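One structure coming up, written as structure tokens, with questions to follow.
Heads up, one of the protein chains got dropped from this complex, but the rest are sitting where they should.
Right after this comes subunit A.
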Amino acid sequence: MVNIGHRLRNLDSLLNLRTGPGAAILPKDVTRIHMRFALRLEGGHMGPRKFFRENLPRLKFHNPTIPMIVQRNDDNAGPATLSIYFREATGSATAAETPWGITSSRVMDGSIEPPAPGPGERVLTINMRGAHSEKILKDFLTKTGAVAVPISPRDEALKRKLEELEVYAEIDRARVLKEHQDYKREKRMLEQAQSEAAALKAEME
């Protein structure tokens, strides 16, 4: 099994799940979230994918109880929507939302329409098509009224440590690149000299 030093270093990357754009706590009345967009990029489906890959994991980490369903298909001409379901203020708090019975999926054909809101539920839809992931996130945070999670002192220290290491990494990268290029250059010159010497030898014989 991999050395624990390496595995510990890998766990540092969990910082990216805890902090960053999208690390926010959703208000209590958000019941669930549904995303639909295409598997491939063209037709304005780049932003939704970036949001899904980069921001949605952070939202899920800070809101583990809220179901976040992502359905993707191969219809690039189709819509890309982010539906947020809210519990109505007037609806009784005990009205449990009816389970959707759907899960995240990648389908070639078939329906991936966002489900209709259950009783005592309302839905708010954001059109993600053609939008940049940052704009989608901004829309999402303002429309839901989510509260950003401040970075903890421990994470702050870890972040600083990783940034310091990154400075050293940059120096090392430059050094290794130079060494590699020198090696390549010497090798090339040596080969050239050898081939010339061989040609000369052949000429003299």
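Just so we're on the same page, a contact is a pair of C-beta atoms (placed from the backbone, for glycine too) under 8 Å apart; a residue touches a chain by one contact, two chains touch by 3 or more; residues count from 1.
In this text, contacts and distances are computed from a predicted model.
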{"item": "Protein name (UniProt record) of the chain left out of view, among \"CMP/dCMP-type deaminase domain-containing protein\", \"Protein inturned\", \"Glutamyl-tRNA(Gln) amidotransferase subunit C, mitochondrial\" or \"Ribosomal protein L1-like protein\"", "value": "\"Ribosomal protein L1-like protein\""}
{"item": "Hidden partner chain, residues of subunit A it touches", "value": "1, 3-4, 7-8, 10-11, 13-14, 17, 32, 35, 52, 56-58, 60-61, 64-70, 99-100, 102-106, 186, 189-190, 192-194, 196-197, 199-200, 203-204"}
